[in-house]
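I'd like to ask some things about the structure below.
Of the protein chains in this complex, all but one are displayed in their positions.
Up next is subunit A:
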């Protein structure tokens, strides 16, 4: 089978500043690729390029063999997001429904077909029990499941998740990662999973794309998350330690971007040490 996502010699930057360049990456059907890197290294920008929201500076990008374009039905997307307002006037199933036909003009015809698909998507993420509950009153983990159902309801062949584990407790993190893993196993969707902690996805990742300082490294966890590769990437001595099935990284230098974006550190106090990027 051909790759669901192909990047060839791709480069992206803003106003002359290069985020990354020379990127070659193929994501195969059913493959789980984790995207790691410090804040500001261009992880979200990569997803925006795949979605056709941000043109590459150079190189090519193909989704399912076609050039990237906005509104591609083949892509499911879970944007990075904070909690929804408690008074958001929608129930969980309405949020999922938007993933199906929220982009269409008009008010939509009443009918069962769409709602059946919505019900199946909610069932797949084990959220049937709160389908009729206003999304605003759901917990962070429950909301995240609903948003994954929203991304999956149109049956995408490529799933993009932007830091979907952020500010979730460990149990919810595990739920989200197993749901995504099950999806790619049962439906063969390729997955691009942006995270700044490798450990929650360690059991599932096939390959890692690590972005740092305008450069990148692609390969298996064993190839990329080593003291040698990361020290090379950051041009500074980095220590990678494996212990009890976990990976601990120490010595990531504070880039100017890091200094400006400390919110992640606060969200995950206590886990900074074990994050692939601290």
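Observations
Keep in mind that, in the parts below, contacts are C-beta pairs under 8 Å (C-beta built on N, C-alpha and C of every residue); 3 or more make two chains touch, one makes a residue touch a chain; residues count from 1.
Assume contacts and distances are computed from a predicted model.
Chosen from "Cytochrome c oxidase subunit 2", "Anaerobic sulfite reductase subunit B", "Metal ABC transporter permease" or "Protocatechuate 3,4-dioxygenase subunit beta", the protein name that UniProt gives for the omitted chain reads "Metal ABC transporter permease". The chain omitted from view is touched by exactly one of A:65, A:102 or A:203, namely A:102.
Set against the missing chain, the residues A:57, A:88 or A:199 yield one that touches it, A:88. Of the listed residues A:22, A:40 or A:134, the one in contact with the hidden chain in the full complex is A:134. Residues 51, 53, 70-72, 75, 77, 79, 81, 87-91, 94-95, 98-99, 101-108, 123, 128-137, 150 are the ones on subunit A that touch the missing chain.
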